[in-house]
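The complex is shown incomplete by one protein chain, all other protein chains being positioned as in the whole.
Should a chain be cited, it is by its letter among A, B and C, assigned in written order, with residues numbered from 1 in that chain.
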Amino acid sequence: MSAILIVEQVLNGLQSGVMLFLMAAGLTLIFGVMGLINLAHGSLYMVGAFAAAAVAGATGSFVLALGAALVAAALAGGIVELVVIRRLYGRDHLDQVLATFALILIFSEGTRWLFGSFPLYLDIPDWLAGPVTLPGGIQYPLYRLALIVVGLVIAAGLGLLISRTRIGIQIRAGENDREMIAALGVDISRLYTLVFALGAGLAGLAGALVGAIQSVQVGMGEPVLISAFVVIVIGGIGSIKGALVGALMVGLTDTLGGIFLPELFKLFTDPAKATATGSAFASMAIYVLMAAVLVWRPTGLFGARA
Amino acid sequence: MSEPLLATRGLTKRFGALTVSEDISIDLRAGEIHAIIGPNGAGKSTLIAQICGALPPDAGDIHILGRDATRLDTRARARLGLARTFQISALAMEHTVLQNALLGCLGARGTPWRFLSDVLRNGHLRSRAEATLERVGLLDLAAVRTAELSHGQRRLLEVAVALTLEPKIFVMDEPMAGLGAEGSRHMTEILSNLRKEAPILLVEHDMDAVFALADRISVLVYGRVVASGTVEEIRADPTVREAYLGEDA
Amino acid sequence: MIRERTVNAAILALLVAVPAWAQWADEPFTITLATRVVIFAVAAVGLNIALGLGGLVSLGHAVYFGLGGYAMGVLASHAQNYSPLMEWPLQLDGTKSMPVIWLTAILSSALAAVAIGLLALRTTGVYFIMITLAFGQMAYFFAISWPAYGGEDGLSIYVRNSFPGLNTLIPIQFYGLCLAWLGVVLFLNARLARSSFGLVLTAARQVPQRVEAVGLDPTRAKLVALVISGAITGLAGALFADLNRFVSPTMLSWQMSGEIMVFVILGGVARLFGPVAGAGIFVLLEHLLGGISEYWQLFLGIILLLIVLSGRGGVVGMLSGRGATHE
Partner (left out) sequence: MSMKTLMTAAALAALAQSAGAEVKVGMITTLSGGGASLGIDTRDGFMLALDKSGRDDIEVIIEDDQRKPDVAVQITDKMIQSEKVDVLTGIVWSNLAMAVVPAATAQGLFYLSTNAAPAQLAGKGCNQNYFAVSYQNDNLHEAAGAYTKEAGYAKPFILAPNYPAGQDSLNGFKRFYDGELAGEIYTELGQTDYAAEIAQIRASGADSVFFFLPGGMGISFLKQYADSGVGLPVVGPAFSFDQAILQAVGEAAVGVSNTSTWSKDLDNPANAAFVAAFQEKYDRLPSIYAAQGYDTANLLVSALEKADVSDADAFRAALAEADFDSVRGKFSFAANHHPIQDIYVREVIKEGDIYTNKITGIAMEDRANAYVDECSM
């Protein structure tokens, strides 16, 4: 296996990790600030992808499509927060799991009702299409490179938002002590709606960005949702830094595991069998990683509270 | 003097740069009530947590009934005969008063590994639980859900659950907290009688109660024992008056 | 308001009356539907022991359900193909006998619950939910890609397994077996809730620090609860696989875990008959709504949502007019 290939695979792992981060950031914020488990976060990812595909189809503009994804998902998130989620804050995790499970059904079937059962079309814009040559002669798709950059910029922006702005201070206060920030005169229900919409918007944006290189279809959000849960649990729930580290770990483990495990098994058994067995274990790798992290640190890498 | 039933030697605990327990050596002897007092943040709860096994000390050791218990967990210490009450009532709110008492009986004598027989029909356990409830005056409320008890009744139930363990040592974390004058008086009476069965290490804010009950008092300030002695000695101690009672001596 | 006991009696009466009517009216499919309800109810009663009594929000109970299913699939397929299960160190053959299959399902699920519980119980709260979900996903992906027992295709059994003295292919007889099991696990659940163990377990859910302070081990109580819970859900898995004469990784999917949990919450957590009511309503909704619209899951979602938001302790809670059993 050549060094070029390994570098390329690391880039791939980074890229998928960065996109996972966009999903995980919202989830972890929502849990951290409101104490809510949102299984329907994957539906917001799907909403973003569908909004982008619809707008791209109508206008032909990718940038407009991304904007639409962000707005549509944030809007959907805001509405869901106002109508449903708001009633769940005081409840135990069980009610939250069931209610947001119900939301998945509603979003998935509602989307299918609106857009039909056939996958939609959303493509990379011409100005980001095709590969570029990186130093060392690595051919790498420009779009994926752009995803890494966009993801890191958003991560940095989110970090600044949390650490430097008024709303960020409120969010951090909300994570530590809910009564306190109500006492400080912050309109807590507005803050909650805002955080939820922000998380939803990020998920929608991720859906649109990834939708351009994958298929835009009903149910696309759930596999990502589960990976994002793995991410925030590894990182420690409520921690943006944890979400970033967790996302990169999961992205790299998933990508590199899929390549190296079959190679590893080839040392022991015949190639065809090794490929199948190695792939079987590779698909379990991120869950093994998560279980291992939790056994080692029961509240994740950067998690504060139990 | 008799051997102490409970003793700490040089107990030290730090959280980062903050030392919450510094070289604490206290003991508890048969038949006495030893009160620990101190201002908020003096490290009383941390001390209790270390004695009961919820928090490992950084240095020093803890002896229970002459045995080194420093490395034992909470359960093992309970089985040695140490019973505690909590500052904030730790009762199963959905359970009845009787069920809470039964839990203690199960810990002391029964086995939790019975799956099919009705625990309420275990005559032996039940009569013990009821006898204990009677001692604190809660027997009439045995069938009431704990969530429906008043605050004062919950404080009494805290003590009753500890009592069901038939312990050799009591560690009580502010049993008077939140009680009115009448409640405090009732509790004082109960505790005063209890010391004959087992000595009490008592952390308490209610000074009237402390001075009425305690045989000995240790004063904790910023994690250190600044004074220790009889009620009279402590009353007279100028350091205590300055540091704790807030009087300019 | 109706008392919870009356609601329970009504549910029990329905479980007997509906299949009896169906038998009389020659509507075998209604019996099949009722069997499905009863099996899901067994699975959900299993989960309710961990969830309702122990407060263990396991989003990975599909592991046990699927394991039970595979216990049936593996044993029966070996018997069907006349190939031994293993030859070394001792010769083991497959079997088509239900009692043996049940025992295998119960034991293997219990073992899995010990392993998962030892790791997962190190965590609490949302971490526990997620780690159980992760174990579920592990099992799911393993089953999909492991070729020996059919992978994603699963295992198909041509004839339902046998029980001495019964013809299990006749729907009402198989229903009777499943109903008997439901009776057994409900009885077990009721006794468990009132036993010493139940007292310690429910206390461990509410005040673990108190349980420790009286010298008992809350984590061990939870572990045992998880094992009993997993074993019962595993048994349900074996029955479910026998109902369908088929097992596949779908039984291990996280949606399956979610559905089992939905049964419990829909009916009412920590209520004896809650899981039974929940499973019944879910299957009924699936069946009725599915007949009305292609988008029936949309309506199912809305109904579920309304039930949770009303927050009255599930359907049994609503009917018997008592709020959630614990808040």
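In this section, a residue touches a chain if its C-beta (ideal position, glycine included) is under 8 Å from a C-beta of that chain, and two chains touch if they have at least 3 such contacts.
Because the structure is a prediction, the values reported are computed rather than measured.
Visitor: Determine which of the presented chains are touched by the chain that is not presented, and list them.
Guide: Its contacts among the visible chains are A, C.
Visitor: Tell me which of A:54, A:162, A:216 or A:289 is the one touching the absent chain.
Guide: A:216
Visitor: Taking the full complex into account, find the residue in A:21, A:143 or A:302 that is in contact with the omitted chain.
Guide: A:143
Visitor: Among C:70, C:102, C:181 or C:240, which one touches the chain that has been omitted from the display?
Guide: Final answer for the missing-chain contact: C:240.
Visitor: Write the list of chain A residues that the hidden chain touches.
Guide: Touching the missing chain: residues 1-2, 4-5, 8-9, 12-13, 15-16, 108-109, 112, 116-121, 123-124, 129-131, 139, 141, 143-144, 210, 212-220, 223, 255-256, 258-259, 262, 271-272, 275-276, 279-280, 282-283.
Visitor: Which parts of chain C are in contact with the chain that was left out?
Guide: These residues touch the chain not displayed: 27-30, 32-33, 36, 141, 144-145, 147, 150-154, 156, 158-159, 171, 240, 244-246, 248, 250-251, 287, 290-297.
Note that in this section only the chains that are shown with their structure count from here on.
Visitor: Examine which chains touch each other and state the graph shape they make (line, ring, star, complete, other).
Guide: Shape = line; chains linked end to end, path left open.
Visitor: Name the chain whose C-alpha centroid is farthest from the C-alpha centroid of chain A.
Guide: Following the centroid criterion, the farthest chain would be B.
Visitor: Kindly indicate the chain pair that has more C-beta pairs in contact than all others.
Guide: By number of C-beta pairs in contact, the leading chain pair is A-C.
Visitor: Report, in whole Å, the distance between the mean C-alpha point of chain B and the mean C-alpha point of chain C.
Guide: From the centre of chain B to the centre of chain C is 44 Å.
Visitor: Just give me the whole-number Å value for how far the CA centre of chain A lies from that of chain B.
Guide: 49
Visitor: Would you give the residues of chain A that are in contact with at least 2 other chains, written as numbers and ranges?
Guide: Answer for chain A, listing residues that touch two or more other chains: there are none.
Visitor: List, in ascending order, every residue of chain C touching at least 2 other chains.
Guide: none
Visitor: Mind listing the chain C positions that touch chain B in their complex?
Guide: Interface residues on chain C, with respect to chain B: 188, 191-192, 194-200, 202-203, 206-207, 209-217, 221, 224, 325-326.
Visitor: Spell out the part of chain C that touches chain A in their complex, as residue ranges.
Guide: Interface residues on chain C, with respect to chain A: 51, 57, 59, 119-120, 122-127, 129-131, 133-135, 137-138, 141-142, 144-147, 254, 258, 261-262, 265-266, 269, 295-298, 300-302, 304-305, 308-309, 311, 327.
Visitor: Which chain A residues qualify as touching chain C in the complex?
Guide: 31, 37, 84, 87-88, 91-95, 97-99, 101-106, 108-110, 112-113, 226, 229-230, 233, 237, 276, 279-280, 283-284, 287-288, 290-291, 294-295, 298-300, 303, 306
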